[in-house]
Each structure stands twice: as structure tokens, then as C-alpha cells.
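I have placed the structure first, in the form of C-alpha cells, so that the comments after it can refer back to it.
Here the complex is missing a single protein chain, while all its other protein chains stay put.
Chain IDs A, B and C follow the sequence of writing; residue 1 opens each chain.
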Amino acid sequence: MSTETAELINYHFFLSIIQTGENMSVFILLNCKTYDEGTGPNAVKLAEACRTVAESSGVEIAIAPQIPDIFRTANAIDIPVYSQHIDGAGPGSKTGHIYVKSIKDAGAVGSLINHSERRLTLADIEAAAAVLKTNKMKSVICTNNVATTAAAAVFAPDYVAIEPPELIGSGIPVSKADPGVVTDSVEAVKKINPNVKVLCGAGISKGEDLKAAIELGAQGVLLASGIVKAKDPTDALYDLVSLI
Amino acid sequence: MSTETAELINYHFFLSIIQTGENMSVFILLNCKTYDEGTGPNAVKLAEACRTVAESSGVEIAIAPQIPDIFRTANAIDIPVYSQHIDGAGPGSKTGHIYVKSIKDAGAVGSLINHSERRLTLADIEAAAAVLKTNKMKSVICTNNVATTAAAAVFAPDYVAIEPPELIGSGIPVSKADPGVVTDSVEAVKKINPNVKVLCGAGISKGEDLKAAIELGAQGVLLASGIVKAKDPTDALYDLVSLI
Amino acid sequence: MSTETAELINYHFFLSIIQTGENMSVFILLNCKTYDEGTGPNAVKLAEACRTVAESSGVEIAIAPQIPDIFRTANAIDIPVYSQHIDGAGPGSKTGHIYVKSIKDAGAVGSLINHSERRLTLADIEAAAAVLKTNKMKSVICTNNVATTAAAAVFAPDYVAIEPPELIGSGIPVSKADPGVVTDSVEAVKKINPNVKVLCGAGISKGEDLKAAIELGAQGVLLASGIVKAKDPTDALYDLVSLI
Partner (left out) sequence: MSTETAELINYHFFLSIIQTGENMSVFILLNCKTYDEGTGPNAVKLAEACRTVAESSGVEIAIAPQIPDIFRTANAIDIPVYSQHIDGAGPGSKTGHIYVKSIKDAGAVGSLINHSERRLTLADIEAAAAVLKTNKMKSVICTNNVATTAAAAVFAPDYVAIEPPELIGSGIPVSKADPGVVTDSVEAVKKINPNVKVLCGAGISKGEDLKAAIELGAQGVLLASGIVKAKDPTDALYDLVSLI
């Protein structure tokens, strides 16, 4: 899809949103990955930055610290905490697996599933989405292109997060490098299940990136290094929400 | 190896241990797996049982709760807490990976590596053992037969834990079903690196199992369901240490 | 879904098929797995049995020998040969991967993707289906339940093959044990992409199983041990097609 076409589609999406008054509450999910700047006590500090900016802006901001940091983060700061990974398996002989009840008990309200750095089989993605639903937790399935985004939507997660792998950590926002992948994903998901919301990931860090993502039809962003490794994450988050 | 030969070897090992006065401090590592009886607050209760029995018996008992439960367990109960899994990767773009600093910050003093329910590549096992050493943490590499036990010993972990997969969760102790795999592992490890200690896993739950493991040359046991799912885990642990 | 409801649905499917005169060419795909009875020269013998029965019955029968046996089988016997696995990756530094051009050059006309014994990530399933399409080859994506079947249909393969893992190799046909999973899969796929055909796997070996599968709306079956390990595979195949 050409950039021009994509922009036109954006425009119409945007119009329709405004006109219908559809609830477009923006969602920001900050992934700490295994950056030292987001490990242990630093995860708590980042969560605090998220809460500060969420409160003053009214935008929903959640954090996905490393799994051993969920308990500490969720118990220290009152914002939604997500796990970076979850296994669909139930209780039993599953040493080292991430069991839904364990992350829920630790304070998580949801989980990423199938991040490109922790990919799962189709069967495991479905199982993970299912156990989150059973436990009334939020699910964010990460995908790498339009087709996998559409397939993930079949599992009726709360969100799919489209992140072209070649843009992750690139600093080049997907909304600029490949706006068509976002608009096409939004369209494809709508056909499969209109209740599933689309997040836009990969290369997002600034206010204009988030704005562009929203204009392309996404309901928010999944981002990491741009905030986690920023000199001042609070400032970086303020910039992120400044244009919406 | 025949059972008779194995028993003879045991006997000589045992004699040599007594005669040399070698430090045979026994080590028990309780793996919570993803059993509900060992999840969240239940992990803390199990850790408390471990501490009670460790204090009254003088035997070193450690616990490996699920990864999201490390922080809560380590901060509540003063016993050694291990992670059930660790990835060797350093800081960076590794969403969902278990990073050594995160588990250390959460309070873990060591980790299982390559449990049969969470197997790793050779390169990842080596990397995991190396990052634990760099961080002055304990390593327990799990293996499935004599050859893989010997190979794991090359990485100079603190412990190798031999667990024939067919006996895991069987209730049949490896010390009874296949004593040769234990004595052969002990011998093979001694040739590679005499500082590496051997744990005996799979089917262990009672005092006689631990005693047999020690007599076969192991320095302790890795066990799970027999204690975690016991009606009274404290009682079960008391029975476990009763014959040493 | 109750068995009664399922049977009712079958009946209506069946009726609609007859009434519309829709092309219901039945497709049988014989998976040799790594059975000795289907390895090397035995794969060629099985392919010969398939051809004999296909020719005399008019039913399309294809074979999926082990990957090293594709060349030998495809060059000896004139029936459609499928690979048991394919990787989506293109040419390059991918030692040990199964590259589409290599299996095509060897004589394969298609491939299984994501068999429950060789599961793939979502991204890899999509990539594998895409490279098969680009190379004008047939794709059969294996799935484990209704939700994953629907998701797989998004990739527009030629076939999805639903095989509840607990029934594989059980000897209990899915059409008897859980007819609802077949009819629900057929319905779900129809909504996603009506060009995708549904195969029914797991526990299929007899004529009545194939007949039941067709009545449930499937267009064929994926089967293995029931034929491969039969005393006389040709006879077993004749029985399989006897009721259609």
C-alpha cells in the first residue's frame, strides 16, 4: 500500500472515530525487556514514572517488567502490571514455566504473549490467551505482519501488537517506515473480531509516533528502549503523550 | 551395571567417605514446579516448612519456587531460594527471558538449569552456568543420563542433578530403579571435575530414598511432588531427613 | 456440542453437499512418520500401495514420507508426495532447515506444516504457508483444536488438518471421540475462508472413519499408523476407501 493511500485511510479512520464518538482510550504498554535500566529496583522507578504521567495525562499506561520483578513492582506502584511472557500450561510438572496463577498472585493483570523475542507455537499462543481469559486477565498477542495479526485476532485477545521484527529497536517508528502494515492490520483485525484492539510497536518513542499510530487506527503502542533507556523516562513519557 | 555391582560400589564409596572424613554436607532442593500447592502464598508456606526442618535437622534445604514467586519467598523466609530456570543472555532486547540480575535482585542465590521440563541447548546451558558463576550464584544443571551428566560437569556447576526422565513423578526412586545411573554419574563427574557435586532426582520422597542416594555417592537430592503435594509437607520433610 | 447435535449437523452438511453438487473430491494423506515400516525402500512400497488403491478407486491419495525419502519416492512412484515439514526461511545460512526449493526439486508437491510432533511458531507457520504458495505447492497446516484451526485458515492454506493431540495414535477416530471438533472446525474455517478444506486426523484407519469424517464435513483425512503399520497396507487402504 502506498503512503498516500495509507494516509487517506488514516484520515477516514480518524474522521469516523471522531464522528462516531467511539471510545478511543489510548493504551501505552512499556516493556522493560531485560534492560538493566528496567531490572529490579529500576523496574519500580519506571513504574513510578508511568504512574506520574498516567495520572497527569489521563492516558492509560501499563508496565511489563521482567517476570521476577512483577511482585515487587505490582506491590509498590499502583499501575497495571503485565508479564512479559506466559505459558498456557496448567498446574503440574512444568518446571520453569510461567503459570498464570503465579503471575496473577504476584500482581499481574495481564501478559504479553508471543513477543518476537519469545515466540511461541500456535497451540501455545492459543492456550496462553485462553488461560488469561479464564483468569480474567488481559492478553496482548504480539505479531510480525498482517497475516499473523489476523490469525492472532481469532483468539480474541484484548490486544494484538504488530511489530515488524526488522524495526524493533531500530528507532525508526513503524508508523513512518511502514504505515500500511498498521492500517492493514487494523482492517484485518476488524474483519475477524472488532472487539480486538490493535497496538503498534517497533521503533516507537516520541509523541509524533504515538499520534501517528493513533491516526493509523491503532489504539495504542507497545514500546521499550525509547523510554526505558531514556535519560529521564518521565520526561520521555510526557513527550510521548504530548500530542494526544 | 548390575544391582550387585552397584551395591558393592556404594559400599566402598560409603566407606571411603567415612574413612576420609570428607565433608558430606547433604543438600536438599525442593522444586515447586507449577503445582498449585507451591504457587504464590503456598510457596512461602513450603519455604517455611523447609526452614523449620533445616533448622532442627541441620541439613541444608533450599527451595525453587516459580519465578514470579522468588521475590515474595526470598523476602519472607530466610532459606536459600533458587530459580527454576535462567537464561544465559545478558541485558538487552530479550523480552520474557530470565535474566540473572533480575532473579538475583529478587533474592535468588542460584538456579536450576536445563530441567527436563525446560531443556536448553548446549550453548545456553554453558552460558547460564557462566553468568551464575560471574554473579557468585549457585548452579544446578539437570541431566538425563550418565553421558549428559559428565558433559554438564565440564561447565563446573556447583551441582549436577541426574534425573532419568522416565522416573520423574513416578514415585519410584532412581536409587531403587536404577542405582547404577547414580554411581556411574558420580564416577564420571569425579573424572571430569571432582568439585562438582551430584544430586539425585526423580521419584525421591522418603527418608530411605535420601539415605540410598547418599550411599550411592550423591550429595543430596532434587525433589518435588513427594513433598509439595504431601498432606503435611513439614512431616514429609522430617521423614526425608530422618535416616541421615 | 452433543453427539446428537453433531449428527444432525452432519446430516445437513451431507444433504447440502449432495444437493448443490459441490465437488467433494476426497483427499487422503498418508503420513509415514518415522516408522520403520515407512522408511527408505518401505516408503516406496507404501507409495505403490497408495497408487494402486488411488487408481482403482479414483480417490486422491498422497504420501508424506520422511524428508530424506522424498526424492526416492517421488522418482519411483507417480503419486503426489508431500514433505512432513518445511521451514519458511528462504535461501541462505540455514543449516539443517528444510528449504522449499530443495523439497520441490526432490519431487514434493506440497508439505505438512506444524504437525503436532513438529510444532512451529505462528510466524514460522505463516512463512511456510507463504513460501509454498509462492512455489505453487500445496499446504496442509495441522492444528489441535477449533480455535487454532480457524487461525490457521487465515493463512489460506489448501488444507487444515485438525488432530486433537490426545487422539493421535490412539486408534480412536476423532470422528467418533469428538465429532463436534470436526464440525465446529468446518464451520469456523468456512467463516474465515471458504476455499480452505478441512482434513480430519487422529485415530483414523478404517472405512467407517473416513465415511464419518466426510459426513462431518471434512474433505478427507490425514492418517498414519493405521495404514503404515498394517499387515497389508494395500488391503488397509482398500478398506479405508470402501464406504465412499
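As a working rule, a residue touches a chain if its C-beta (ideal position, glycine included) is under 8 Å from a C-beta of that chain, and two chains touch if they have at least 3 such contacts.
The structure displayed is predicted, hence computed values, not measured ones.
Looking at the complex as a whole, the chain kept out of the display touches B, C. Of the candidate positions B:31, B:83, B:111 or B:143, contact with the unshown chain belongs to B:143.
Residue in contact with the omitted chain (choice from C:72, C:138 or C:206): C:72. Touching the omitted chain from chain C are residues 31, 33-36, 39-41, 64, 66-72, 83-85, 89-99, 101-103, 105-106, 108, 112, 115-118, 168-169, 224-225. Counting the whole complex, the residues of chain B in touch with the unshown chain are 114, 116, 119-126, 130, 143-145, 147-148, 150-152, 154-155, 192.
Criterion: only the chains that are shown with their structure count from here on.
Chains touching both chain A and chain B: none.
Superposing chain A on chain C by their CA atoms means rotating through 180 degrees, a value rounded to the nearest 5. Of all chains, the one whose Cα centroid sits at the greatest distance from that of chain C is B.
In terms of Cα centroid distance from the overall Cα mean, chain A ranks first. For the pair chain A and chain C, the distance between C-alpha centroids works out to 36 Å. Distance between chain B and chain C, defined via averaged C-alpha coordinates, is recorded as 44 Å.
For chain C, residues touching at least two other chains: there are none.
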